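Below: one structure, written as structure tokens.
Removed: one protein chain of the complex. Kept in place: all other protein chains.
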Amino acid sequence: MSNLTLYSVSFDLVDAVLSAIGSVLPAPLNAWITNADLITGLAVLVFAALLLAASMLNTIMLIWWERKLLGRFMDRRGAMHVGYAGLLQNFADGFKLFRKTTVRPREADPLGFVSGPTAYMVTSMILFGVLPISSGWNSGALPLSLLLALAIFSFAPLFIFVSAWSSNNKYSLMGGMRSAAQMIAYEVPLLLAVVAVVIVSGSFDLTTIVYEQQNYWFWGPLFVALLVFVAGMLAEMERIPFDLPEAEAELVEGWNTEYGGMLFAFFMLADYLRALIGSILVVLLFLGGWTMPTWVPSVATSFPLAGIFWFMLKTYLVFAVFIWIRASLPRVRTDQLLRVGWNRMIPLSLLSVFLAAALVTVKCLPVFGCVPSPGI
Amino acid sequence: MQPEDLERALGPALGPTLVGVEPFVGFAGRLRFRREGALDVFRAVHGLGFAHLSLVGGIDWVDHREVFYVAWSDDARQYVLLSTEVPANDAHLESATPVWPSADWHERETWELVDISFDHHPDLRHLLTPDGYAFHPLLRSFKLHEPEELEVKTRHV
Amino acid sequence: MSEMWINMGPQHPMTHGLWNLRVRIDGEVILDVDPEMGYLHRGIEKISEDRHYNEVITLMDRTCYVAGLSWEHLYILASEQALHIQPPERAQYLRVLCEEFQRIASHLMWYAAFVQDIGLMTPFLYGMRDRDLILDLFQSYTGARMTYEYMRVGGVRNDLPPGFTDQARKVLDWLGPRFDEYDRLCLGSDIFHKRCDNLGVLKANDCVRHGVTGPMLRSAGLRRDLRKDRPYAVYDQLDFEVARADTADVTGRYLVRMEEMRQSIRILRQVLDWLDHHPGPVLAHELPRWLGAPYAPVGREGYLLKRHYPKGVGFSSIEEPHGEAQAYVVNEGGEHPYRVKFRSPVFANVSAARQYLIGYRVADIPPIMGSVDVCVGEVDR
Partner (left out) sequence: MAEVSEPEPRNENPVLWVARPMATAARQFAKSLFRPSTIVYPYERLEDPRFRDRLEVASGKPFGVGHVWDNYRGVHALNIATCISCNLCAFSCPDICIEMVTVPGGDPKHPKKCPEIDYGKCSYCGFCSDACPEGCLTMTTRYELSTPKRSDMVYSPQKLYDVFRSKLPMNPIRLARPENEDAILLDPPLCIGCNACARDCPTECITMLDVPKPEAKPGEKLPKRIWKEPVINDSDCVRCGTCISVCPKECLFWGTRK
């Protein structure tokens, strides 16, 4: 089943539908509708729609996952009334937000107020076109997909700041400032940690990086880079302990104070989209993506969609770790966060780059034995 | 510390300002003084070690009003009760804030609720009632269950 | 960013109630603060002048809604002194039982709110969960979970139900290890120390000058607890220690409150043992008829009280969970108190806000004000 991809599925689907329509149509239309270009174009659209639906579904499931796990950490139950074990609760919440009036403060800037959250969510969704989910299950195998993903990922502070500034609220403004400062501070170690992965794998292509990990996952040899990456991701995702921009204790949700209704839902969705992307990136870069170690019996890796299954399982487990961190740690302060970012994280990430370079130089990955990487 | 000790310690310095010291259950004494020399009394009592002012309150006795202070001494582990009377038509008194900064809010509250103003208070604003509230609820003349006209001036930042 | 004023409140997660902290900031640094109270002013002192002595008790539960029984105790002590009534000993032990349980419940409420302020979400639920056990106990003998109306002038309303002491001991057994768990969640975390050490420092002499009492004062190194210094009820017969810390910061206040809860457990065990072995009346027999609990107070609708009782002034001062609370009750011989004046510890603690907030950062306001444990119902009365 390895040749079954999301694109091929959507292509076959469009092909079958259009052929069926074409078979009952008269001659000139018949040829026009079964035109290969049209099929390809429609297949791309269907593919995008499917991808979007899948990513949204996963995002909403991620919220459910967080609510349930957080509930258990807190000795309570979490969502439990709508649907089985509260599975539909977030759909209900989303529907409620969708129906609500979006109130724009009188003094707020109309353009920025609406475009900020929209762009924030749209840029987060674009990323799903880049990330490979399983072998062949991505839209385009770009040679620089990792770089593109991180570039799009770091758009966010701009849009957060736009929406914070245009809300015309002091709390929003402070939250936006904090957000910008924090994301810029943590962008650097994050990228440096990624550089370590790139050095070891020798590629900017996420698919290649995953295939490089078929023998050994990178979390062992690049443990320092993993730590830096996870910490940087926590800051980028604005989750506890680095959720200062929306610290509800002092800033009343920070930059989204003034938002309600659908625009707030955009923020909420985009936050979890970014959380999902962050977890996916951890899995792709350090935990071997959809590959499984060779000692796993082949029964567990050869069933249909096994790649996607293992990939999603790893993603949800990584996110569970994020939830665990959220459940047990307090929030740090802005100056401490920035100090840690510039004074600790950057040296650590430089160290991880150095370690990666050393590993490549000696062609030896000591944790899993001296297995020369095929790509180097 | 007993009432006699208080009288002996404070009497010579305060002279006629000190009306008398009565016993009060659980207290070093209940010290009555005239309002004219209030600040001297506060300084003298503070000098005896009663550094912690806990309470300032006012009572409306219709014909006059009473202001009472409760102060605590960490050395004697005792309270002292100071009380003075001010006439109802001219209810003002020297503020205790220079001696005990903690009197600040208590005096603000007494001013707005019992209508006793404190001279030289640093910041005599409304505390519990809205700014511009013209009534003094803890006066006996303020009856509950009667309609009142509430005019609120808000302070803008 | 230039200087600006921001309003933290009256609707703000930091305030834990209804008050407004106006803050002048430069960037994130606090230049000036101005607490603005009064949003919850209900005129309890005024309403008390219109009520019978026992009816004021219903207001006391609402004065501080997290420490209702402590305030009942405060008022009862003052009015008993004003009315020259001596409660039976068992009632006094029951009051101590109430007050110490209330102290734990109030501190747990504080703990829950405080950890929420520094961003810890999990212990919030733990604190509320464990507080609920105490509320269950309260419900089992006072009949309510929040507005108890349990004490009466001259004693308490009723005795404990059978089996209560065993149940209470079980709760205490459960609570002790939980406090260690709380400590692990807070003190065991490096981030907590980063957030709370050397924060909101208010030294002992400043505390005294500004009338600050309670855990804030004890965290500054002063060993001052009215239960020891000026024992009321039966505290002089109980064995406990005064919690104290030297750091005068938020961590110190945390440590003091945690230790106070442990000491409360110690007191409660002694009280429960005493209650097991000393049955007796819980309401004084020598009561004026208009104070006897089962009887209607006369005078509500035209029944004028034609008798006169001795006048008196009552003053009481107890170590409430938040600090030193005082009540001043003037009895002019009628069936209503002539004047009731309360001193709320939080009132003084908040009034000193300038002393411990200026110079810190905006993000420090929630932990600092959380460590003050503001109960607005008490401040505004």
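A, B and C are the chain letters, set down in written order, and residue numbers restart from 1 in every chain.
The rule we apply is simple: a contact is a pair of C-beta atoms (placed from the backbone, for glycine too) under 8 Å apart; a residue touches a chain by one contact, two chains touch by 3 or more.
For clarity, every value in this text was computed on a predicted model and none was experimentally measured.
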Neighbouring displayed chains - absent chain, whole complex: A, C
Residue touching the undisplayed chain, where the options are C:E28, C:E49, C:E100 or C:E259: C:E259
Options C:R22, C:K203 or C:K228, residue touching the unrepresented chain: C:K228
Contact with the hidden chain (one of C:N7, C:S189, C:Q237 or C:Q270): C:S189
For chain A, residues in touch with the removed chain: 69, 71-77, 80, 324-325, 327-329
Touch list for chain C against the chain that is not drawn: 51-52, 54-55, 57-58, 122, 126, 129, 132-133, 136-137, 139-144, 147, 149, 157-158, 161, 163-164, 167, 170-171, 173-174, 180-181, 183-193, 223, 228-229, 241-244, 259, 262-263, 283-289, 292-298, 300-303, 305-307
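The rule we apply is simple: only the chains that are shown with their structure count from here on.
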Inter-centroid spacing, chain B versus chain A (mean Cα positions, whole Å): 64
Centre distance in Å when chain B and chain C are each reduced to the mean of their C-alpha atoms: 24
Sites on chain A at which at least two other chains make contact: none
Residue ranges of chain C in contact with chain A within the complex: 1, 4, 6, 8, 12-14, 28, 115-122, 124-126, 129, 185-186, 189, 191-192, 194-195, 361-366
Residues of chain B that touch chain C when the two form their complex: 24-27, 51-55, 57, 59-60, 68, 70, 74, 77-79, 81, 100-102, 104-106, 113, 126-130, 137-138, 142, 144, 157
In the complex with chain B, residue positions of chain C that touch it: 5, 7, 22, 37-38, 41, 43, 45-47, 50, 81, 208-213, 222, 224, 229-230, 313, 315, 317, 324, 326, 328, 330, 338-339, 341, 343, 347-348, 351-352, 380-381
